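Shown below is the structure under consideration.
Of the protein chains in this complex, one is absent; all others appear in place.
So that you can tell them apart, the chains are marked A and B in the order they are listed, and the count of residues begins at 1 in each.
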Amino acid sequence: MKRIRILVAKPGLDGHDRGAKVVSMALRDAGMEVIYTGLRQSPSDIVNAALQEDADVIGLSILSGAHMRICERILELMKEKGIAEKPVVVGGIIPHGDAEKLKKKGIAEVFGPGTSLNHLEKRIREVAGDK
Amino acid sequence: MFDQKKLKQIREELDQWQEKEVDRALGKHPERSERFETSFGESLERLYSPHSVENADYLEDLGFPGSFPFTRGVQPTMYRGKLWTMRQYAGFGTAQESNKRYKYLLSQGQTGLSVAFDLPTQIGFDSDHEMSDGEVGRVGVAISSLGDMETLFDGIPLAKVSTSMTINSTAAILLAMYVAVAEKQGVKPEQLKGTIQNDILKEYIARGTYIFPPEPSMRIITDIFEYCSENLPLFNTISVSGYHIREAGADAVQEVAFTLADGIEYVKAAIDANLDPDVFGKRISFFFGAHNNFFEEIAKFRAARRLWARIMKERFGAADKRALMMRFHTQTAGSTLTAQQPQNNIVRVAYQALAAVLGGTQSLHTNSFDEAIGLPTEESVRVALRTQQLIAHETGVTDSVDPLGGSYLVEYLTNRIEEQASSYIEKIDELGGMIRAIEEGYVQREILDTAYRTQKEIEGSDRVVIGMNKFTSEHAEVPEDILELDGLVEKKQHQRLAELRETRNADSVRKSISRLQKAAENGENIMPSIIEAVSNYATLGEITSALKDIFGEYTESVII
Partner (left out) sequence: MNSNSLTNGDELSLSKALSVVESDRISARRLISSLPEKHSLVVGVTGSPGAGKSTLVDHLSLRFSESAKTAIIAIDPSSPFRGGSLLGDRIRMSRASRSGKVFIRSMASRGLVGGLSPGIYDAVDLLGRCGYGFVIVETVGVGQAETDIVNLSDLVVLVLAPGIGDDIQIMKAGIMEIGDIYVVNKMDMPGAEQLARRVKSILEFAGIEREIVMTGAVEGKNIDKLSDLITGKLNKLKKNGEIENSRKKRTEHAELNAALFAVREAATEGVKLEELIECLQKLREGE
């Protein structure tokens, strides 16, 4: 099995990082390399890090409701930088309708509250294999 | 608490009961689990009886409501006299929209306001700053200048309502705006009632809206303490918050321990700033979460009250009764809400709220059932408020003080939580105090370990979450009614700010900002110059960035 590298970031100003940290620990324990970039990352910080780190997957955690704007901007910048093929997954409090819209825009997967870590790991392996 | 002879007899009969009754019952039906335990990992016994609390001394450990150590409550008559303040945390979009929601809540019988600010306001960015992109008006109301604050409280009599503001690293600025708005309404600072959260330490630990490094942050906080003790004597200048620590994954013991350890740090800082703990102690309030484990939660509130009274008395030598009593606000636990089968959350919130009331809270926020899905609607907010009113007026639990006092289980848990929290506090003392413990990442790591363990328990179904890992529905329910934010909030704010920057007196803004910087540098109290700056319509972002020049910025520690 290939060792997956995933970049986990908290975009925007939201400081609730319990989810991002617990997920990072779980993915590490599942044998992945997790690059954790911490709080208050701008879309360009995240895209730049994903490029330099050659992450297989980009994972975003957003609980502040700013997901639409942030994801649009990140997808845009990824295209500009030539890494549009990397899958992006998002976790947080994302209303159902928004989740559908995000997927249409190119977000590979949206994880809502109550997602199990097993499911999360499985889906990340799947989207990492998709590219 | 009990006669020794009687105790011996009870113990003997208890042993007999174990051997005869219990063993026979177990032979027929084994128990549901081999081990039952508390949220903090201690094993629970089958039955609690007098011997579980045999070392307790009624007068020393429990006493009477309204008397040291306040285990049974802070008022002699508690809810027979006055019910708790029903205070729903609200705020979203523009100041105008939030103002409308506040007026609605007040018309529905809510008795205090609780203002939620958006993240840019909490972190010191104006709505038109690039870091604010997408965040304006999201998790609360957007306030960039005194103009916004005037709109927010338009038509709300500040002399009458008490206002709680969830604001921390920019608390000094928002408080200054509040004072300035009040003045325009003809209300004097000494009439103002309310609370600012102003608890920066838990931001480093759990909530993340810090700006400056700990040292200057603590200095700003003591400036606020000092200013308020002279000018806003009725205002609670800090609400030491365990809520976010708990939401970040802590268990009940950690919630009490880390919150009180933060409290200790603030009292130390106040004493260093020459404030009298007997005076200042009256202006500290606390804020806890109410979680699912019913009796443990009730015990938690009682233990926290007793431990704080002892700390204030023994460690800081406070003597004034009001400085020893812990008054607190409670919010039901957001992290326990599920997106699956959201109506179940109404029931969860009700039990949690009941625990808060049985634990003797002074004010309460009940969560809306749809908060795991998005922003609460007017209907869900009403149900949440009605939940409190139901407890207050229909259940009868308010008719006697501390109705669970004397329950062997509750008293035992109260003792255990106090003991365990005390040993955490000792450990933090050994590390050199809470600031050091945070800088070293000790506190964050302890919480994260618990959070990870809890998540694993849920995954392994060792911890049942109805609708999520047990009694799940096959079809995902998609709630239809979700509050959609006006997409124009950000634009409106940009426009307002642009107009403001056009029309205000740029020269007086510049002058007041440079006066503020001088005060910050010289170690003078910065509150008067912040009030001057906001009155001249200097924006929140301008003031924050002027202070960043002097104080620097904080980066999180790497803790995983």
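Keep this in mind: a contact is a pair of C-beta atoms (placed from the backbone, for glycine too) under 8 Å apart; a residue touches a chain by one contact, two chains touch by 3 or more.
None of the values given here were measured: they were computed from a predicted structure.
Novice: Among A:Val34, A:Val89 or A:Leu102, choose the residue that contacts the chain missing from this document, as touch is defined above.
Specialist: Only one listed residue reaches the unshown chain, and that is A:Val34.
Novice: Touching the absent chain: which residues on subunit B qualify?
Specialist: 213, 432, 436, 440-441, 552, 555-558, 560
Novice: List the subunit A residues touching the unshown chain?
Specialist: 2-3, 5, 24-25, 27-38, 45, 48-49, 51-54, 81-83
In the analysis below, only the chains that are shown with their structure count from here on.
Novice: Express in whole angstrom the distance between the two chain centres, defined as the mean CA positions of subunit A and subunit B.
Specialist: Result: the chain centres lie 30 Å from each other.
Novice: Could you please specify the touching residues of subunit A with respect to subunit B in the complex?
Specialist: Within the complex, subunit A contacts subunit B at residues 12-18, 21-22, 24-26, 36, 38-40, 42, 64-66, 68-70, 73, 93, 95-97, 112-114, 116-118.
Novice: Give the list of subunit B residues in touch with subunit A in this complex.
Specialist: 119-120, 122-123, 125, 130-135, 138-139, 203, 207-209, 247-249, 335, 337-340, 372-375, 448, 451-452, 455-456, 458-459, 465, 468-469, 478-479, 482, 485, 556, 558-560
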